[in-house]
Each structure stands twice: as structure tokens, then as C-alpha cells.
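Structure first, commentary second.
The block that comes next holds chain A.
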Amino acid sequence: MTVALSGDEIGGRLEEQFPGSVVETGLNSVLVRSESLVKIATFLKTASGLEFDYLSAITSVDYNDYFEVLYQLTSIKHNHSLVVKTRCHGRENPTLPSVVSLWRGADFQEREIYDLMGIRFDGHPNLKHIFLWEGFPGHPLRKDYE
Partner candidate 1 sequence: MAIRTEPFVINVGPQHPSTHGVFRMRVTLDGEVIVDMEPVLGYLHRGIEKLAEGRTYTQNIPFTDRLDYLASMTNNLAYAMAVEKLAGIAVPERAEYLRVIMSELQRIASHLVGVGSFLNDCGAFMTPFLYMFREREKILDLFEMVCGQRLTYNYIRIGGVSYDIPEEFLPALDKFVREMPGFIDEYDQLLAENEILLARAKGVGILPKELAINTSASGPVLRASGVKWDIRKADPYSVYDRFEFDIPTGSTGDCYDRYRLRIQEMRQSVRIIKQAAEQLPQGEVLTRVPLRLRPPAGEAYGHIEGPKGELGFYLVSDNSVTPYRFHVRAPTLINLTALRDMMIGWKVADAVIIFGSIDICLGEVDR
Partner candidate 2 sequence: MRFERYGIGIAKGMALTFKHLFRKPITTQYPEERLTVSRRARGNELIWDKELCVACTACARACPHGCIEMVTSKGADDKRIVDKFQLDTGRCIFCGLCVEACPKECLFIGCGYEKATYRRQELVLGKEDLLLSDRKQPSGYARPKVEATLPEQTMLLNRKQYLDRVKKWLD
Partner candidate 3 sequence: MVGFNPDHGLFSYGLGALPPDWPGNYWLHWGLFVIIIIVFVLAMVMAFIYFERRGLGRLQVRLGPNRVGPFGILQPVADAIKILLKEDIVPAKGDKLVHWWAPVVAFAPALMIFAVIPFENGALLADLNIGILYIVAVSSVSVVGVFMAAWSCNNKFSLIGAMRTVAQIVSYEIPLGFSIIGVALIAGSLSMNEIVTSQNIPFILLQPLGFLIYFISACAEMNRTPFDLMEAESEIVDGYHIEYSGMKFAMFYLAEYVEALAISAIITTLFLSGWKGPLLPPFLWFLIKVVLIFFAIVWVRGTIPRIRVDQLMAFAWKCLLPLALINLFITGIEVIVLPQPLPWLIVFLNLAIMAILVLLWSKFFKLGGGRVEV
């Protein structure tokens, strides 16, 4: 059984390691500041006992005032999982750091989010449209898309 790690516990550990980076902790999720996302992701990937080597999925949700991006992390070694969330504000040019350097599985998924939700990922090696053609107006998955 994949153990869903407690968000509070991990959040505490992260807060200890990187003060001020965790905004909120949930049942099995941690909401972190976008600035410290890469730092935290690196920690989660490498810290012994955690070792989240497998990025299951990246999802984005448009909550009108902000975008939330979720990283479903799994550790194949320890068979446990965690959801890391982060938010970005602003509808014009929301930006998040990219995690492709850590998990290459994020490559297409970040491109998909960029394409459909319009969130830019800094540090992505090839941030282009993936499903829609170049020059497609707007981002269809946003709630205000007409």
C-alpha cells in the first residue's frame, strides 16, 4: 500500500529546513511558496527517508484569484506519496520555477500546463505549445476563457 505521508509532518520538516517556505499543510499535502519550490523539491528528492524519485503527475487548477499547481510525488523506493502544492498569482504572466531539471517527467506536463493554463515555467528547456498551435489565442483551461 502506498503510504500517503502526513502533510503536517513533512511540512514541519520542510519549515525546519527552509524557514518561511511552507504556507499551509493539509492531510497529505504541503502548500509551499513558489520561490522555494525548487529548493524544496530538491530536498524531497534527495533527503534520506523521503527520496521522492518519481513524479506521478503535475496538475494545475485555476481558482480565479490564483493558480494552484500540484505535484503528485511518489517514492518508488519507500512506496509513499505526497502532494506538493504551490500557487502563483496574477493573470497576465503567472510564472513558476520549472522542475524539469529534477524530474524530466515534468517536461511534457509543464508544457501542457503552459499551453492550456498559461503558466510559464522558468528554466524549462523547451517551453512551447504542445497541443495547440503556435499563436493560439488564450489559454482554454482558464475559467475566464471564452
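A quick word on the picks: all candidates are chains of the complex that A comes from, given by their letters.
Heads up, the rule we're going with is that a residue touches a chain if its C-beta (ideal position, glycine included) is under 8 Å from a C-beta of that chain, and two chains touch if they have at least 3 such contacts; residues count from 1.
Remember, it's a predicted structure, so these values are computed and weren't measured experimentally.
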Of 1, 2 or 3, the one touching chain A somewhere in this complex: 1
Of all residues in chain A, those that touch candidate 1 in their complex: 1-2, 53-57, 59-62, 70, 72, 76, 79, 83, 103-109, 112, 116, 129-133, 140-141, 145
